[in-house]
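Only one protein chain is missing; all other protein chains are in place.
Coming up: subunit A.
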Amino acid sequence: MVDVNKLEFGIETFGDIVANEDGSLQSAAQSIRQIVHEGEIADQYGLSVIGVGEHHRPDYSVSSPETVLGAIASVTKNIKLATAVTVLSSDNPVRVYERFATLDALSNGRAQVMLGRGSFTESFPLFGYDLTDYDDLFNEKLAMYDQLRNEKPVTFSGNFVQELKNQEVYPKTEHGKLETYIGIGGSPESIIRAARFGYKVIIAIIGGQADRFKPYVDLYHAAAKELKMPEYPVAVHSHGFIADNKDEAMEVAFKNIKANFDRIGLTRGWAPMSREQFEGETQVGSFYVGDPEFVAQRIARTIKLLDLGRFDLVYGAGNQTAAQRERMIELYATKVVPRVKEILSEKVAAN
């Protein structure tokens, strides 16, 4: 049963390049500064989390999310600071620990690690890893990170990482353990792995109906029970765009999400997004697009259906203007989130 008072609402950005009002594009540097500003706004509106992605491509500005989060830390008070996600397989677990422990210090304990694959693969050749080792890399590095996270001397050896013998890592955090999620794309193996390590789970639902993930949420809970590990409410992240008026929201989102999707599809070989496909995603699928009431109804449905503890809306896909991005954050925080809570409370009362 969803506990409305404990529900968390976050926003995430992949660091898409921001557009100027005349349609020209900002520089990556300007786009990074815009994200820091948006983190500040999100904190003022009382959102729970801001997540920043890691990409190594021309169409995204952020390759080093913890640095951006560090800047957000210095202008915010309460909002949690997450990566979305840290590509652990091509990273070094000691460095991951060090960066997040530092961010945790800067933010008074607000750092949140999200480990995962992300949806891109550029980081593998960039850091000298073979993509086909993906699973072995992730398993080994997760095991190493898991030990580092205890903040005690670590002894570890593996096939891909440096050997550690009774090694301490610094800085220690003030609160014991870094809060850690594993980002899941829908492979059953990765859900069970997250349960086995006792980590929280955030599922990326980026296409199709949320309904099909119900069995995966059940799988997480069943696995945690069977492995006698702690069970947490599951989190979900999905794309969206909110504007005051539904038609405006649909047009902005179609243009930008389609451009984003089609550009990626070009290198991966999938067909361009049709209007029919887009509308299906916004009506019953995983794009949360529309005016605040419509988006609130759809988010409330997903939270109830999957019994979630947290919902993150991915914002800024494609090349949106700063005004569009900021207005969306404002509408999400001031109209959608309270309305979602209201809808869910009504449902609880009705039951």
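A few notes on this one:
The criterion applied here is as follows: a contact is a pair of C-beta atoms (placed from the backbone, for glycine too) under 8 Å apart; a residue touches a chain by one contact, two chains touch by 3 or more; residues count from 1.
Criterion: contacts and distances are computed from a predicted model.
Candidate names were "Dinucleotide-binding protein", "LppX_LprAFG lipoprotein", "Chemotaxis protein CheA" or "YIEGIA protein", and the UniProt protein name of the unshown chain is "Dinucleotide-binding protein". When the full complex is taken into account, the listed residue touching the unshown chain is A:T121, out of A:Q30, A:Q44, A:T121 or A:Q297.
Touching the missing chain, out of A:A222, A:A259 or A:L305, is residue A:A222. Within the full complex, the residue among A:K152, A:R212 or A:K255 touching the omitted chain is A:R212.
Touching the missing chain, out of A:S187, A:Q283 or A:T334, is residue A:S187. Only one residue from A:L25, A:V75, A:L131 or A:A323 touches the chain missing from this view: A:L131. Residues 121, 130-132, 134, 186-189, 192, 207-209, 212, 215-216, 218-219, 222-223, 226, 265, 267-271, 274 of subunit A touch the missing chain (whole complex, contact as defined above).
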